[in-house]
Structure formats: C-alpha cells, structure tokens
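Encoded as structure tokens, the structure appears first; notes follow it.
Here the complex is missing a single protein chain, while all its other protein chains stay put.
Letters A, B, C, D and E name the chains as they come in the text, with residue numbers starting at 1 for each one.
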Amino acid sequence: MYYISELREGDQVVEHYLCKQKQVLKTRAGKSYYSLKLQDKTGCVDAKVWDLNTGIDDFNENEYIKVEGQVLTFQSSLQLSLRRIRRSQEGEYDPKEYIPTSSRNIEEMYSELKTYIDQIKEPSIKKLTEKFFVEDKDFISRFKAHSAAKTMHHSYMGGLLEHTLCILNLCEFYAKQYPIINTDILYASALFHDIGKMSELSGFPENDYTDEGQLLGHIIIVLQWIDEKIKEIPNFSVKIANHIKHCIISHHGQLEYGSPKKPQTIEALALHFADNTDAKLRTFTELLSNSDEDGPWIGWQKIFDSNIRKTTF
Amino acid sequence: MYYISELREGDQVVEHYLCKQKQVLKTRAGKSYYSLKLQDKTGCVDAKVWDLNTGIDDFNENEYIKVEGQVLTFQSSLQLSLRRIRRSQEGEYDPKEYIPTSSRNIEEMYSELKTYIDQIKEPSIKKLTEKFFVEDKDFISRFKAHSAAKTMHHSYMGGLLEHTLCILNLCEFYAKQYPIINTDILYASALFHDIGKMSELSGFPENDYTDEGQLLGHIIIVLQWIDEKIKEIPNFSVKIANHIKHCIISHHGQLEYGSPKKPQTIEALALHFADNTDAKLRTFTELLSNSDEDGPWIGWQKIFDSNIRKTTF
Amino acid sequence: MYYISELREGDQVVEHYLCKQKQVLKTRAGKSYYSLKLQDKTGCVDAKVWDLNTGIDDFNENEYIKVEGQVLTFQSSLQLSLRRIRRSQEGEYDPKEYIPTSSRNIEEMYSELKTYIDQIKEPSIKKLTEKFFVEDKDFISRFKAHSAAKTMHHSYMGGLLEHTLCILNLCEFYAKQYPIINTDILYASALFHDIGKMSELSGFPENDYTDEGQLLGHIIIVLQWIDEKIKEIPNFSVKIANHIKHCIISHHGQLEYGSPKKPQTIEALALHFADNTDAKLRTFTELLSNSDEDGPWIGWQKIFDSNIRKTTF
Amino acid sequence: MYYISELREGDQVVEHYLCKQKQVLKTRAGKSYYSLKLQDKTGCVDAKVWDLNTGIDDFNENEYIKVEGQVLTFQSSLQLSLRRIRRSQEGEYDPKEYIPTSSRNIEEMYSELKTYIDQIKEPSIKKLTEKFFVEDKDFISRFKAHSAAKTMHHSYMGGLLEHTLCILNLCEFYAKQYPIINTDILYASALFHDIGKMSELSGFPENDYTDEGQLLGHIIIVLQWIDEKIKEIPNFSVKIANHIKHCIISHHGQLEYGSPKKPQTIEALALHFADNTDAKLRTFTELLSNSDEDGPWIGWQKIFDSNIRKTTF
Amino acid sequence: MYYISELREGDQVVEHYLCKQKQVLKTRAGKSYYSLKLQDKTGCVDAKVWDLNTGIDDFNENEYIKVEGQVLTFQSSLQLSLRRIRRSQEGEYDPKEYIPTSSRNIEEMYSELKTYIDQIKEPSIKKLTEKFFVEDKDFISRFKAHSAAKTMHHSYMGGLLEHTLCILNLCEFYAKQYPIINTDILYASALFHDIGKMSELSGFPENDYTDEGQLLGHIIIVLQWIDEKIKEIPNFSVKIANHIKHCIISHHGQLEYGSPKKPQTIEALALHFADNTDAKLRTFTELLSNSDEDGPWIGWQKIFDSNIRKTTF
Partner (left out) sequence: MYYISELREGDQVVEHYLCKQKQVLKTRAGKSYYSLKLQDKTGCVDAKVWDLNTGIDDFNENEYIKVEGQVLTFQSSLQLSLRRIRRSQEGEYDPKEYIPTSSRNIEEMYSELKTYIDQIKEPSIKKLTEKFFVEDKDFISRFKAHSAAKTMHHSYMGGLLEHTLCILNLCEFYAKQYPIINTDILYASALFHDIGKMSELSGFPENDYTDEGQLLGHIIIVLQWIDEKIKEIPNFSVKIANHIKHCIISHHGQLEYGSPKKPQTIEALALHFADNTDAKLRTFTELLSNSDEDGPWIGWQKIFDSNIRKTTF
C-alpha cells in the first residue's frame, strides 16, 4: 500500500483512502471543485478535484474511495490533484490500514488490564467489573476498538484501553505509596471512569461527538450502565455504589472542568491525579514526537497555555 | 401550645419541643451541662440544663422532648434554663407543629402542578411524568412533604412542591413570550429538575444532607430514577430522553455551579432562568420578611455578595 | 421591489439598496475596485464593482444607491457584480424597506406599554414616566424607531420598544409571584432602563455606537435625562429618585458587566432578571430562527459559550 | 485635655469625649450594662458602665458626653470603667479635638490646589472648575472638611482635599513625563473625581455611608452636579463634557472595581494611575505609621492580600 | 516520659515540655496570668498559670521547661493548670522527644535517595547533585533534619527528605511510563526542588517562616546555592543549568501559585505532577489519620475546598 506518510512531490498515486471530509467549493471564476481530506493510519492529506465532469463517481464523507492523481506541493504542504475517483468495494481495502491504532499490542494490554480485576478482593465489586470487562463480549470488543478522544491524546483505536491501563498502573503505584487507599474502589473506578466515551464518541472511522455525547457527556452516560449491572448483582452495597459513582463523576477534579462534584475521598482524588497525569504527560509526549520543528521550541500549545520545548543536551 | 416565637423573658414553660441539637459541655469549674437547640415550626431557641442529676431523662438529637424551665435573656437573646426533661411519647405532640411548613395549601399546589402534566401533548413524555406524579403514591407523598433546601429558600415542608410549581408558572409564562419553546420538554424537565433533593436531603425533622447527597448531588441522583421509569415505557425516544436529561443536568447554568453541561437548547436555558429567578427572588423575599432590622438595610448577604435593602417610600 | 433575500444566481438586478459599507481595494494586478455591502430589510449582500471608470457615480456609506448588475456565487455565497451605480433620490425609495423592523406592530406595543404607566399609583413616579412616554412627542417618536442593540437581539427598528415591553411583561409576572415587589418602582425603572441606548447608538440607518455611547454608556447617559425631568416635578422624593436610579445602574447585575453597583433591592434584582431573561431567550430565538444549518446543531455561540441546538423530536 | 492616646492604667479620668458607639448588653447574671466606644482625635477606647442606676444620664451615639471613671486593662487593652456620664453642652468641648484631621495645613493645601485651576487654559473647562472650587463657598467649605474614606486612607477631616491635591501633583508629574497628555482635561477630572464622596459619606463626626452613597456611589453622584454647572456655561462643548465624565467614571480602572467603563483616553488612564498610586502608597504609609508591632512584620493586610513589612536596615 | 497524647483528666504532671507559645493575659478582675502552649512529639496542649508569684521562674518561647501541675478539662479539651515552672537544663530532656519526626527511618530513606544520584548518567549533573547530597556534610545533616512545611503535609523532622524521596519514586515511575523523559534532568531537579525550604523555614524546634523565606521564598533561595556549586564544576553546560533551574522555578505549575514560569519541558511538567500528587495525597492521608470524627465525614478542608470523607465499606 502507498501510505500517506510516504507520498512525495511529483508521484503518481492510485490507491484506496478513507475520505474524512468532502466540500464542494467554487473557483473565483465560478467553477465548482471538490476539496477533500483523505486519511490512512499514517496521516491525512488534502486533495483537490478540479474537473468534476469525467471519471469522478458519487461518494460521501467517511466512505472509502479509490483515487488516481498526482502529488503536488502547495503552500509548502503536499496535496493530491485527482483525476479519477470511485467508491471502493468491501474486500478491496483493509480497514485497519486506514485508522490510527495504538502502537502497543491490544490483546497484551487487555490481559494486563484484567490482572487488576483479579486483584479486587470485595466480591461484589469484582463481579461488577467482570460483568463489563469479562462477561460482556460486545462491550469488550467495542472497548478495545475505541479511542479516548476525538483529537487530543489517545485519539486512536485502542486509545481508550491504553489510557485506562496506564491509569491503572499509576493507581497501583499510588496505592503502594499511600497505603490508606482502598484498591478495590480505586481499580473499579479507574476501569469505569472513561467508558462513557464509547457513547460520547462514535466508533471509527468517524470518531466524532455524538448527540448523546454533547448533551450528556461521558461522565453522565456511564452511570446508567453501572446502575443496570448493579441491579443484576444481589445485595450490592449502596455505599459502595455511591462511592464508585462519586469517583467517576469527580474525576475531572474541578467543577469548571465538568465534574458535578469535587473529589471527596482519597480514591476519588487519586483517580483524578492518575487521569490528569496521563492526559498531560501523554499529550506532551505526542506533541514532542509529532513535531517537525528544527529547533527545540515546539510553539505555543493551548492545553499547556505555554510554548513547549524538546529536551536536548 | 406555647410557641417559641411567643416566649417572653421570665415566663415559666412546660411544653414539648423538637431537640434539633444536643451538646455536652463543661463549665470553667469542670461541671458538665447540656447545651440544646429546641425547635417548633415558629423558630428555634437555645436551652441550657445546668444540673444533670435529677429530672433529666435520656434523650437524643432529633427526638421530641417535654421540657420544664424558665425563659431568661443572655447576650440580648432569649434562652431556656431547664429543670426537667423527658422524651415525649407519640400522641403527646403533633409533628406538624414542629416543622416549618409552606404557607400555601399543599393539596391546592399539587392540583395546580398536575394541570401542567395535563398540558403535555407527546404521549410518552406525559406518561413519564405521570409515572412519578400521578401513579407513584409513595413518591407523591414524599414529594409533597419535602423541602427544597437545608437552610436557603424553601427549606420547609412543601418547599420542594412550592418551588417546582413556581418554576412551572415561570416556564409557562416564558413559553408564551418565546413561542419557539417546546412546552412538553420544558414542563417535564421542570417537574423533574429538583426531585433528586428527595434523596440529597433527608426528610423532616432532620432535613440534612445525606451521604448520597454529598457524594452525588441531586442533579445525578434523579437520572437513575428517570432511567428506571423510561424502561417501563415501550419505545421511549432516546432523543427525548437525552433532551430531558440534558435540561436537568444543565439547570444550574454554569459548570462552576455544578452542572456538568451548560444549557444547549432553549428549553434547558429557560429552565435555568426559571430556577435561578425563583431561587433568588424567593430568597430575597424571605430575607426581607424575616429581618428584624429597624432601618431599611438588612446587612451583607453572602448569596447576593451585597448589602440588601427593604423598599420604603 | 427585488428583495435581497430573493436574489438568485444568474439574475440581473436593477434596484435601490442602502450601501452599509464601501471599501476601495486593489486586485493583485494593482487595479482598484469597490467592495460594498448592500442592505435592505430582508438582509445583506456583498457587491463588487470591478470597473470604476464608466457608469459609477460618486456615493458614500449609509447612502441609498441605485445599482445595476448580476448575481453570482462566490465561495458558496451570493454576490452582486455591478456595472452601474448612482445615488438614489428621495422619493425613489421607501426607507422602511431598507431597515430591519420589528415583526410586531409598533403602535400596538406602544399602547400596551402605556398601560403599565396607568398602573403606577404613586403620582410623582407616574408623572415622571409620563414626562417621557406621554408628553415628549420627540422622545416618543425616537423611542419607537430605535433598536436595542447594534448586532445582538432586538437590533431592528422598534427593538427598543419591543425589549422594554417584554421586560414589563416579565416584571408584571414577577410581581404576581413575589408580591413584596413594589410595582411603581419596578415599572418606572423598567421603562427607563435602556432608553440611554437612544444616545449610545445612532438612529437608523446607521445604528452604530456614538462617541458618547463609547465614553459613557447607556447606563450613565439616562441619568442626566431623568435628573432634568425630576427637577420639573415639585417635591419629587429623593429616596424614590435614588431607588429608581439604583435599579437602572444595577440592571446588568454584576460589576464586571458594567453596572457600578450590584442590585440591592428586590426591584433592582427583578429588573436585572427580566432584562437578562429577555436578552438571552430572545437571542436564542433569533439564532434558531436565522440558522440555515441542516442538522440540529447551530454551532458554538460566544454569548452562550457553548454549541447550541434546535429542538427536534 | 486628657487625650485618649495618653490614658494610662490606673488613671482617674474626667473628660468630654465623642461617643461613637453605644450598646446595651447583659452580663451572664442578667444585669444590663453599657458597652461604649469613645473617640477623640488621637484615637478610640472601649468603655463600660456596669451600674446604670445612678449618675448615668441619657445620651446617644454620635453625641459628646462628659465621663468620669477609671482606666483598667482588659485582655491586654486599656478600657474605661465609668461611674458617671452626662451629655456635654456646646461650648464645653471643641469639636476639632474629637475628629481626626489632616496633619497638613488645610488652607495651604487649598491654595496649592487652586494653582492647578490657574493652569487650565481652555476657558470653559477653567470656568467649570471655578464654579465649584472658587465660586461656591458652601461647596468649598464642605470640601475642605470632608474625608476621602470611611476607614481606609485619608479617613480624616481634610482627607478629601489632601487626596485630591496629591493626585494633582502626580498628574502634573505624569504630564511632564508624557507630554501628549492634555492637562486641562486631566486637572479638571482630577479635581472632580472624588467629590461625589461628599454625598456618599456623611460629614464628621459621623463619616459613614449614606443611603445615596450605598445606592449610587460617588462615581455616579458627581455626574449630576457637573451637569448642573455645565448648563450654566454657554456653549460648553459636549465633547469636553463627555471626556471629563469619562475620566471620572473610569477612574477605578476596571469594571469589577465599580467603573462602568474602562479608561479609553490617556487622561483617563493617567487619572486612574494617580488615584491608585496615592490610595495604595498612602494606605501603606498609614499602616506602617500606626503599627505597634515590635518586629518588622505588620501582619496580613486584606487590601494588599499580603503580609507587609517595615523597612529597617 | 509522660507524653501529651497520654494526659488524662485529673492527673498530676511533673514533666519537661517544649514551650511553643507564651502569652501574658489578664483576667476580668485585672490579674495577670500566663497562657502557654506546650509541645512534645505526640502533640500540643494548652496550659495556664494562674498565680505568677511563687514557683514560676523566667522562661521564653521555644525553650524547654519543667512544669508541675494538674490536668483539667475546659470546653471539652484538656488543659494543664500549672503551679511550678523552671527552665530545663541540657541533658534533662531529649530533644527528639519534643519534635514531631517522620515515622520512616531517616538513614534508610537517605540511602534510597542516593540510589537516584547513582542512576544519573551525565557526569556534570551527577557531580552537581553529589556536591550537595554526598559531599556537603553540613548540608546533608540539615537536610535530614528539616521539615517540608510549617503546618501542612510533612511538617516534621525528616519531612523534607521523605517528601523528596517520594517525589523521586513518582518520577522514576513516570519515566518508565513516558520514556521520552530524561531522568538525569528530572532526578536532579527533584532532588533540588524544595531544598530552598531549609532557609525559608527555620530549623526545629521553631520551624517557622524566616525573613528570607517571606521575602524571597524557597523557589528563589535555592537558585543561588546551585549557581555557587555550578561554578565549582568546570564547563558545566549552560543549557543544562537553565533546564534544571527552569524545572525548579516552574514546579508549582502555575504563575498564581508562585512559579514565575509555567513548565515548558516534559521534565518540568513531570516534576510538577510528582510534587502536587505527593502534596495532596499525603495531606489527605494525614487528615484521615489524624481525624477523631466518629463518622466518615472529616469536615470542610480549605486545601481541597471540600468536605472530605474516610473510606468505609
């Protein structure tokens, strides 16, 4: 396959890509053209179709298309100028090639995640986590495939799993340092804290905010799922249920970040620190890795409200 | 009955009161005494028991007790000096006399509230509200008896009903002024918006924050109840359910006031304005009514971050 | 008349429009051209004059001009390409056709507004309002013709009257719900609260901030007018005057929104709620009505700091 | 006279003082007593009257009284224990001895202030300032006697004059450093900027917020006075009037400090800096001068949100 | 030894304690008495000396004294009523008994801390840390004995070492999770980040802010020390020096928390997260451990701006 990250100026391209965006614009002279954004797992590229009359079949956003054209440079970026387009047919392309995916092995991460469930001692809490992460095949399959964000850190397949696992690692470490922490509550809350994103964001290839996501948000969505499973567990302690829910709704740490309650227990606070630490250090890592600046300064970043810098000696 | 608001210095008192608070303190000389707070529906008064040896039976906070003693003045406030105390027995006192209650007729308010349900046109939304406010006798009875706050506005029996009705009145008026508003969504959301307080605050005579109230808050608590009832209604529209839930969770208007989402629809915004308007104008009314200042200035009020003033000509 | 809202690509146009904006720009090739914004009561359209040599007479911003040209599409918006322009002469055009105007009948709104004056009981307050809204013909005529904003809600002829009346309606409703409110003070303050906008914004067709508006603001401007009229009323109570002025200067509710005092009386607070409620719900209504999005989401709105959504079932 | 600053433990006192505060309290044993705050120009002292039966005539707050008693120490502060009190009669006391007064000569400051009026070149601006500070004998007399604050900096007789003069000095210096500043506008605005305090605060001995002061504030009060005088000056430029008013209303610098507009001209900004600099450096001076701490640290000060420190080598 | 935590009402006490506070007050009757705060490593207790005439020798704050008296209860707290006091002589008391000390073994923690120096690879960075933590015996001895705070978390002997070590543990864990982190920079910065507290706070038994601490703060103080040592290392890289200093000055994370720069490198950000995590989770642990509340709620805590709760099942 001819990956987008390998396109070079002047090349001729005949390949299947995912069409992430399609706009119909007009030139100053009044002629219509298409402005497209094409994607594979290695990145995105802009494409133009200047002549819509011949060789250009119908297609929509978020469909796979077979394109034929040439690589040009415009304003110091590469661009495809396309002569022919048709819809790809199933079998002609492998969806995995088109969707950014975690660099870590998904099954290995999932196995490691389950070791945390094994460490939960209180039977009903353990059962509650198993109902999602062990027994519900459909949930497990969607959980493994989901991202943890639309565009920020972990915005790739397996990102939600990777983020959840990394938080569990941090939580385990915290629990060693501050032994007053109850790991049953903390691990269960960490496992559940972001699964609401599976309804807040649609699955790949779209990976965009849903109506439910915008109206309710992942912090609210997950509560209903937990309530449903709790009802299936006889005599599930109300105190435990409220504590786990409290950890989940307070994990953004502050009201102004969308948590309706601030952390009131050490488990809730630990979960918030784990989430914030992984979110920020992972974002910083991705920014450093993806930067193509020559010098050490990457430029001002909204999330850090600061210019940031590569470490060099 | 000898109401607390009618106590006069020098009077002898033999009466049943609700003991809201009980502390065991010691005098400088090392002698133990009780410091109590007694309540009836007309107000509260401090009471002291200087001699614990004779005539003072066992009793706890939030119990009704029969007291015998004298009214004194201390630091310009009235105070009871008690010689005898025993637990009241059921039948000796009428609980209604001890708990602050709405000045409006509860059944009349409730009938008026149901007229809003009658106006809901969409059958499944109407059904959802009926499942709470028409069919669930236990819910209705507790709803009528609940307050809308621990100490602020509407912190009396029937306060939740009175506040909900007043918001419905405002919503109805808004809908006339801004006809783009959908009254089915708005009335249903207004009916549900604060019922979570029925678990956030314990019932009278305690009327204090519960564990669940502190950990989750009324905005979260109500969502589970609604989900349960929705499941009983076949084919309830997900879009409608999300819209009503959105109105509820955003009704505080801002993230920093504990809403995990800001209002995104005109119904959500209207509900927020109705809630805020009633909360503030009702609080202002209560402050003016309860003030015993001679002059027009009531003093600095935290909720308004301002000194406030009675209107006089 | 050929309304702007009815222009279609390819049409030839010969019509009088109001020229809201006129810029002289140059093409890359160095040739001067005009970029205009033309307006009638149905909307605005961009226009270009590529050839300035023949058929293009002198004209200025905020003048009426007769134009001749063709409707094109550029970047998915309509645009006029003009061949001829001359100043329109009085009588050739009806100014009412060019200025956005309230959809409600102005005289009916004005009659309704005066019923609130009739309800004021205290004679000197009633007299004060009459001096503006009954006796001052010039004031009345300008008041009816003014907008309540440059671009936000009620930014059309009659908008100031419509906004004021809507606030009076809300105030009347509040006074029923919270009878401690003094309607004499509240109605008078509501009538006066925004009339300073008659000097803060110039009249139509300009409807833009004046020097006085920028330096002082409508909250300050109105005070001088009220002082002048009060002097003509013998023995006008200083206490009443200060109260009405307090309601006016505090009606933005918070210092950071330009009120030099926060509301300290229930009438001042009620006026603030009425103003804020109408401003926000009216803006929301206008955004929903004017949106041409296909889906329910209208996009992020600065005034609500949120994406907003049409209500659909 | 026996000044309060000279009281020593054990002394017998027979003297006239101003009674700033009078409370009727009760001892634990139920006996009424008076708790007073007595003042002269050197400071304040607490006084108690334990026996109200003999030798204690009627008197009110803010009256002068002749007291007889002894100086004691309570909780490491001095306190008067009084046996006899009667109202002082006019002539028995010199009011100047009881009211804190500027340490600078008032007439000298006033002469210096008038030199700034002499420097104003534009005739109508000069005339406007003269109408207050040269022609209006009553205004001049009250202006000289007023404070600039209730308790903060310059809260003494002549304080308003001293503050105004100090600001004029700073403005003159700024104008030398930044010659683009127009001194006519700046001096006039500086002269007027705080005169509204003459109605915001009552005169001495009370020196407390008035109703008008609380409802409107000194920034609003002054505008009406200026409008009245401007009307007496033929053809006073509207542009100049608006500019001077803008400087006055924006002199607190930020909306959240009660200015309805931020400074938009360099004269408005310069006035704000002069006002803020004098307010803060004068407050700091007074805190250092009045502190009786042994060490260099004065303690946390709300106005500076910081602990502050005397300068020592 | 008779520890303060073991005092019981009615006991007679003859023991050496550290006098943390000494005030001379007067009774209502005008008689002087001492109000003291006595401390040993198990806690603090109030003490009164009602009769200053006999048996009470001279002594000052922060001296060790031998006291003789009885344990009473006042306002539900224990209190010592002392009859005799004299200064303790060296040798009569063991200072370690009077100063709160880390529960962990100081030498073991110190050995573990040095393993991080061993892991630093870049020779000049390693040398820089050794100059403090290996070669400077006086520094090492004071570092081991210092607290990390006056009253918050780690406010005991060895607290600075314990906090530093815990941060190094967290940093090591972060470096494993986010391998882009440079551990040489991170470990060195972590070792140095709070050593300025050794001059910001005086040593035990005082453990209070110094003048230098208040005027400059620990973030500034440490920079000079590092500069001095760097000069002793030939050719120390300016880039590395600036990076380490940047990590130190930005470790509070935000300007409003006293960092003059925000973290701009991943090492600076990681250090901030480690510091914040340990500070908050350690504080939470101490609050839970020290609470003597019966129920799960500990009460509102300023540092968390929230009520906090023990975890119970």
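Keep in mind that, in the parts below, contacts are C-beta pairs under 8 Å (C-beta built on N, C-alpha and C of every residue); 3 or more make two chains touch, one makes a residue touch a chain.
Predicted, not measured: the structure shown is a model, and the values here were computed from it.
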| item | value |
| --- | --- |
| Sole contact to the chain not displayed, among E:K31, E:K176 or E:K239 | E:K239 |
| Residue touching the undisplayed chain, where the options are A:Q23, A:T115 or A:N307 | A:N307 |
| Touching residue (missing chain; options C:L25, C:L52 or C:V238) | C:L25 |
| Touching the absent chain when the full complex is considered, from D:R83, D:K114, D:K144 or D:K262 | D:K262 |
| Interface residues of subunit D (partner: the chain not displayed) | 122, 166, 169-170, 173-174, 177-178, 180, 182, 185, 237, 239-240, 243, 262-267, 269-270, 273, 276-278, 280-282, 284-285, 288-289, 304-313 |
| Touch list for subunit E against the chain that is not drawn | 211-212, 214-217, 219-220, 223-224, 227, 238-239, 242-243, 245-246, 249, 255-261, 264 |
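Everything below uses one rule, namely that only the chains that are shown with their structure count from here on.
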| item | value |
| --- | --- |
| Reference subunit A; chain at largest CA-centroid distance | D |
| Cα-centroid distance, subunit B relative to subunit C, in whole angstrom | 42 |
| Chain centre separation (subunit C, subunit E; CA means) in Å | 62 |
| Shared-contact residues (touching 2 or more other chains) in subunit C | 239, 243, 264, 307, 309 |
